[in-house]
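Let's look at chain A:
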Amino acid sequence: MISLELYNYWVVIFLMMAGFYTLIVSNHLIKKIVGLNIFQTSVFMLYISMGKVAGGTAPIAAEGIETYSNPLPHVLILTAIVVGIATTSLALALVIRIKESYGTVQENEILELDHISDTGPQA
Partner candidate 1 sequence: MSSINLLIDIVLLTMLVFTTIAIVRSRSLFAIVMLSGIYSLLSANIFIILDAVDVAFTEAAVGAGISTVLMLATIGITGYEQKKRRTISWIAPMVVVVITGAVLVYGTLDMPAFTDPSAPIHQHVAPRYINDSPTEVGIPNMVTSVLASYRGYDTMGEVIVVFAAMIGVFSLIGIREKKSEPIHAEPPARPILQVMAKFMIPFIILFALYVQFHGDFGPGGGFQAGVIFSVAIILYTLTFSQQDAMKLVPPWVLKRLASIGVLIYGGTGVVSMLKGGNFLDYSVLAHDPIHGQHYGILIIEFGVGLTVACAMMLIFFAFISRGDKNP
Partner candidate 2 sequence: MTFIIDALSWVCLMMGCFLGISGAVGIFKFDEFYSRVHAASVTDTLCVFFIMAGLVLQSGFTLVSVKLIFAVVLLWLTSPVASHALIRSAYHTGLKPKLKTSRKESAKRGQS
């Protein structure tokens, strides 16, 4: 029952997990965001893969076409892409502020600085 019929999903899952891995393991905040983007984009591909119909065309009504791919995943993913860019821009803005107030964007250094201020006086 395991066949190549699902190859598209599996490749997409691999990409998704590579993005997820980058997101978790990276020490640099911007690389984390890139990982997040890859993770999300792969999820979008998962959705779009589910919407594809063999022999279908893009869901724009035209003369002489019988089969269309499913438009609903497209709509959902349009929304999700917008959510993705919104999150990315907010995250990048946060990174800029973090750089300005900590002087670094390496997670371990930020944690060290936080540790110092945890033990020092608190605002």
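Everything that follows uses one rule, which is that contacts are C-beta pairs under 8 Å (C-beta built on N, C-alpha and C of every residue); 3 or more make two chains touch, one makes a residue touch a chain; residues count from 1.
If you want to know what made the cut, all candidates are chains of the complex that A comes from, given by their letters.
Fair warning: this is a prediction, and the values are worked out from it, not measured in the lab.
Asker: Can you tell which one of 1 or 2 makes contact with chain A in this complex?
Answerer: The answer is candidate 1.
Asker: Per the contact definition, I'd like the list of chain A residues that touch candidate 1 in the complex.
Answerer: Listed in rising order, the residues of chain A that touch candidate 1 are 1-3, 5-22, 24-25, 27-28, 30-31, 33-35, 37-38, 41-42, 44-45, 48-62, 67-79, 81-90, 92-97, 99, 105-106, 108.
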